[in-house]
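FYI, not all chains are in this one, though none of them got moved.
For reference, chains read A and B in written order, and residue numbers begin at 1 within each chain.
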Amino acid sequence: MPLTPEQEAEIAALRASPRATLRAVSEGMEQHLHHPIEVLDHGLVRVVDYMGDDAAIVQAARVSYGAGTKHVSNDAGLIRYLMRHWHSTPFEMCEIKLHVKLPVFVARQWIRHRTANVNEYSARYSILDREFYIPAPDALAAQSTTNNQGRGALLEGAEAARVLEILKADSTRAYDSYEAMLSQDGQQGLARELARMNLPMNIYTQWYWKTDLHNLFHFLRLRADPHAQYEIRVYADAIAQVVRDWVPLAWEAFEDYRLGAVQISARGVDCLRRMLAGEEVTQETSGMAKGEWREFIATWGR
Amino acid sequence: MPLTPEQEAEIAALRASPRATLRAVSEGMEQHLHHPIEVLDHGLVRVVDYMGDDAAIVQAARVSYGAGTKHVSNDAGLIRYLMRHWHSTPFEMCEIKLHVKLPVFVARQWIRHRTANVNEYSARYSILDREFYIPAPDALAAQSTTNNQGRGALLEGAEAARVLEILKADSTRAYDSYEAMLSQDGQQGLARELARMNLPMNIYTQWYWKTDLHNLFHFLRLRADPHAQYEIRVYADAIAQVVRDWVPLAWEAFEDYRLGAVQISARGVDCLRRMLAGEEVTQETSGMAKGEWREFIATWGR
């Protein structure tokens, strides 16, 4: 369970006190507020606050375009138009603030998204809890034999057991050492900012993370992608559920024009046109290198 | 009056429909929502949305600091501590969205603040209104004789009248020409994206502008400063009123540690210490150049 009873009680108090506001309200998002979504074995994603809804995107775009937008029949059409033509600024007008608990090695990937606001729990100031990510058996995969930065088949039998044993034992030992070094019982006690260096990267940290919808979509496109590491993808998937309920029109446009979309290179466009005209195109006649042709064929068959 | 009756009605509708939310609510800010503050002769600042309040700053900082913050006696103390020690990320956890109507030459200064989201009314797409900033007599100043980028005494008598006459006549003529070039009455009509180039920079534009509290404070520190141009300072002053009611604790800390604070150089620190010890320091013995010494004396007297 990722939350202590005190934390549960604090969150329940937040949920119990609706207040009046003149701001835009997304009913779908209100359902998510302060409801932690569990992720991995000890992680969570919790919506702490949000700003805007589908209408706020349209409203901002209409300042941008003035009275001229009257001809766009409805909000869904305008939002699809904006997404299709890469007009990103109206999507920046919605904002979300999340409380996330996640393993450090996931946090290190996540933080590479620079256009966000972050407050992380400080291990210089405080003592981290004894909580480590230990993969479930169906996430314990071997190195991919074809992709240098991916994973392949699941580990089996004794090897899987051995790995889990190692991860658990090393985490336990590292945390025991952390406590032993910090202890002021009969000794001075090592500075927290130093002791933390002994902890492995599967320990959990937590942060407040705030970003706008445009940058969140960018995050989701990269991190909800099948090529993303599983352990960050599950966070992206949890956030995706939230976004779907928060801004359903924008989400639908995002799914169609980004998540499910395909970028075709100039060479690929040429090949597709020839294929549509009935030509049998091969790697040799495509002008593409092998790797690129393999990716092309994976999308377009033949 | 900066708003049309239709716009007034739309805004009134927004104000008339409070809704329930589980988010943080700032009562002071709810009073400002959708109430346009008039600025200059046709401009306005209107709060469209906001996220967070003083408690949200503390809440984010406490994730950052964990249970360790128990010793900070209260929210005000923690907020002052964060401001004093340049811990900027908790202030980034509050966000504001404004609708602003402003002259183009002011917009050109404003947009230099890059950490913000902007949707501007498009003069490629739409036709701008015939609204120009004409300074009030008490804002019609001569070039400063001492500061190359500032203004000095008020213009007087005939010269003031002549300037106002020129500004009005040239605006009128430019807009007449704009309409004449756009007209499709008996002619093709110049493209809007071209015709706009004939308009002078005192014409009004408008935008949605969204930023976080940390970056807003930075904006206010530079633009509510006496050295800022008057025409942007009045916008900063209008926003300052809003921020004071939105996050009163953060505002007070900002006033004390930024707006009213003074940065003293290493040389200045040395001089002040000598002065406190009773020494009579002069420009010659200060180690400062003349301009710097003049600024130093303006603050510390002697």
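By our rule, contacts are C-beta pairs under 8 Å (C-beta built on N, C-alpha and C of every residue); 3 or more make two chains touch, one makes a residue touch a chain.
Since the structure is predicted, the reported quantities are computational estimates derived from the model, not experimental observations.
Summary of assembly composition: all chains derive from one sequence, 2 are present in place, and the complete complex in the structure file consists of 4 copies.
One rule holds for everything that comes next: only the chains that are shown with their structure count from here on.
Each chain gets one centre point, the mean of its Cα atoms, and the points for chain A and chain B are 34 Å apart. In the complex of the two chains, the chain B residues touching chain A come out as 14-15, 17-25, 30, 33-34, 48-52, 56, 59-61, 63-68, 89-90, 92-93, 95, 97, 99, 117-122, 125-127, 206-208, 210, 212.
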